[in-house]
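All protein chains but one are shown at their positions in the complex.
Then we have subunit A:
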Amino acid sequence: MSKLHYLANPARFSRLSALILPWLALATILLMGTGLYLGLLDSPPDYQQGETVRIMYVHVPSAWMAMGCYSSMAIASAMALIWRHPLADLIAQESAPIGACFTAIALATGALWGQPMWGTWWVWDARLTSVLVLFFLYLGYIALVNAFDDPQRGARAGAVLALVGWINIPIIKFSVDWWNTLHQPASVSRLDAPAIHPDMLTPLLLMGLAFLLLYLVLLLLRVRSRLLERRILVLRQRKMEEWGS
């Protein structure tokens, strides 16, 4: 608990995040560069799908992060509700737009891949539909948080909604196993060895890690700017009061 509250001090958080941020950004650029080079240029084309398989190196990590962002939002929301951790609210709120973008990228790249492979931009299969629902959950959350005049109320309501909506995440994860649909089943996270050749797995995992770091970089940037925004607001109010008196 003491560890948890160590970072609750915004000033301390700002200082620490300023230290971490450049290194995190550098690592993201390096990883994504390597991953993109290996994935787009160095890895072999698929024996069935040809060159279009390279869409996977963006599609799969963004789909992972679409679910990951929502889960981290739900965890942060639970922390905000239980311990009233002031930064947890910010993390949950600032994760939502990033997660919505990852979801949109996953849906768009999936459509681009589906057109040559399945012969259609979109099918109503379980995986695609549940990811679309996830996108709407993100939009609903963002709309709810911004719909209150009192930001504190918006944060609380959003936290409850994020926890309720989390139920969709296991549905997405297992939709390909529970329903026999067009989308292929999981080929990386399996109990036995992944059903994918190392030449393709390495860039995929590199890209996955790069997307995770990208999320952290964007999140830190967003939370830092929110804190600055608040400080500006407080300073401006103080100025107004000075003028008033």
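Keep in mind that, in the parts below, a contact is a pair of C-beta atoms (placed from the backbone, for glycine too) under 8 Å apart; a residue touches a chain by one contact, two chains touch by 3 or more; residues count from 1.
The rule we apply is simple: contacts and distances are computed from a predicted model.
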item	value
Chain not displayed: protein name in its UniProt record ("Glycosyltransferase family 2 protein", "ABC-three component systems C-terminal domain-containing protein", "Heme exporter protein B" or "Aspartate carbamoyltransferase")	"Heme exporter protein B"
Among A:163, A:196 or A:212, the residue in touch with the chain that has been omitted	A:163
Hidden partner interface residues of subunit A, rising order	81, 129, 133, 136-137, 139-140, 143-144, 147-149, 153-154, 156-158, 160-161, 163-165, 167-168, 171
